[in-house]
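Pasting a structure here, questions to come.
The complex is shown incomplete by one protein chain, all other protein chains being positioned as in the whole.
== subunit A ==
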Amino acid sequence: MRERLARGVAFLAAALLVLLALAFARVQNPAPRAPGAGAAAVPADMRRVLVEAGRAVYQAQGCARCHSIAGSGNPRYPLDGVGARREAADIRRWIMGAGEAEGRLPAGVRRAKQAYRKLPRRDLDALIAFLETLRN
């Protein structure tokens, strides 16, 4: 009898938690999102090599832990279209947690981003060149 009560409360707790999790997912995402844009276009210009190097930096630094491109990676902060929204200098400040970003990022994230100030200049430039190609 008492085990029935215990099992009942356990299943009730599990059901309540899963329902709340579903509710949270729904409240956060009222309408299904448009499918992500296709793979980032790589302009066939002189910057092509730099952009490819930047893509490698993006992968090596594990940017996808917190960001996504075309649906690949952490969808919380998608980078799709970032090249259209922000200037190169602005992107640089956001990568390094400086300027406007410094005030708007949570403390832990700011610390993580400020660690990128130690990136070699060449890598940082390549990364920014790559991000600038993300225009849709």
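Criterion: a contact is a pair of C-beta atoms (placed from the backbone, for glycine too) under 8 Å apart; a residue touches a chain by one contact, two chains touch by 3 or more; residues count from 1.
By definition in this document, contacts and distances are computed from a predicted model.
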Protein name (UniProt record) of the chain left out of view, among "Light-independent protochlorophyllide reductase subunit B", "Kinase A inhibitor", "Oxidoreductase" or "Aspartyl/glutamyl-tRNA(Asn/Gln) amidotransferase subunit C": "Oxidoreductase"
Absent chain, residues of subunit A that touch it: 1-3, 5-7, 9-10, 12-14, 16-18, 20-30, 32-33, 62, 64-66, 68, 72-78, 106-109, 112
